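Data block below; observations after.
Note that this complex is displayed minus one protein chain, with the remaining chains in position.
By letter and in written order, the chains are A, B and C; residue numbering begins at 1 in each of them.
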Amino acid sequence: MATLVDGPIDPGALLDAFCAGRTDVGAVVSFTGLCRAATDGRAVETLTLDAWRGFTEEAMTALEDEARARFDLIDLMAVHRWGEVRPGEAIVFVAAAAAHRRTAFDAADYLMDQLKTRAPLWKREDGPDGRRWIEARASDHADAARWNMETKR
Amino acid sequence: MATLVDGPIDPGALLDAFCAGRTDVGAVVSFTGLCRAATDGRAVETLTLDAWRGFTEEAMTALEDEARARFDLIDLMAVHRWGEVRPGEAIVFVAAAAAHRRTAFDAADYLMDQLKTRAPLWKREDGPDGRRWIEARASDHADAARWNMETKR
Amino acid sequence: MPRVLLFGAFADVAGWREREVEGASTEALVAVLSEHEGLAERLARPGRMTVVNRVVVRGDVAVTPEDEVAFAPPVSGG
Partner (left out) sequence: MPRVLLFGAFADVAGWREREVEGASTEALVAVLSEHEGLAERLARPGRMTVVNRVVVRGDVAVTPEDEVAFAPPVSGG
């Protein structure tokens, strides 16, 4: 189940917990999204994520379920921050475990594309140049569209 | 620089150290290869990796350099076990950091394909059915060949 | 009256996140919300998300006074 966390997340601890005790998994791929101190040349002091508690987790879990149905996975996890995030902190952590590495890479990649374009979260950057609300980029939608033509593996 | 480690590696600690203090990186993708308790239906008690100290690290570092030249990365790392590995332990850890996630996914994926097919390491499985030396699979060579047609991004 | 929830830039521009608003359909609610000039401009942009009782809907959908209706701008997770 996907979780939404109000406060710092520790990608290393999440990765270790995800790997612990597995002797059936050959490959674990993780994605960590970090808050950058500048985007498009604008300094960012705080990134604030708005979420709809309950609804957002449900929607993220549905995206996870899509990935599980699409790929031959042993396990999959997604943790997303909400609230205020500082540069250098993790915003999102995704991990996929499979017997073989291609499946794990594809599933983590797929889930990130879906979270970027379909998870009900709204991102705001505050910095010396003021406040800016962010939307998924055209490149995010193009990335997500890659999967429309593909079949299960 | 790629490193070869005689003894357990901790993917979580490596991931945290790799992410620490970065405010220019948006995306970190990691790959962890774990030792499975069975491959192709045969139980594995010990996986033993033979390496040529010095030569193996140099060759791995050259593969890392290829990935750095090919992708627009902020950082890249590879750590590989040698010697005896038990089921559930990590064999290899790779992490790629980039401003954007597609680059980080591709670079980690690329480096793993290269390590699988070109890093001078030789893998042996010992179990109740005896000893077996492993070679890169046809699927590993097919994965590595995907990159021959691609251009830098 | 239906309970209206706003998220992201919509809440920021409106200055509130939750309020009862008079209206018998989602577009009727949008019309009332659009009396606020900044919100009108935001609500008119493409990709707006409309959710009735936690189910995403498309087009104009009838609502009752007991319904919960959420409006949100295009998402930006990850």
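What we mean here is this: contacts are C-beta pairs under 8 Å (C-beta built on N, C-alpha and C of every residue); 3 or more make two chains touch, one makes a residue touch a chain.
Owing to the predicted nature of the structure, the values given are computational and were not obtained by experimental measurement.
The chain not shown here makes contact, within the complete complex, with B.
For the options B:V25, B:L73 or B:L115, the residue in contact with the chain missing from this view is B:L115.
In the full complex, subunit B touches the omitted chain through residues 33, 50, 52, 55, 58, 60, 80, 91-92, 112, 115-124, 131, 133-136, 140.
Convention: only the chains that are shown with their structure count from here on.
Computed from the mean C-alpha positions, the centre of subunit B lies at a distance of 48 Å from the centre of subunit C. Once the centre of each chain is set as its mean CA position, subunit A and subunit B turn out to be 22 Å apart.
Residue numbers of subunit C whose C-beta contacts span two or more other chains: 78. Shared interface positions of subunit B, defined as residues touching 2 or more other chains, are 101.
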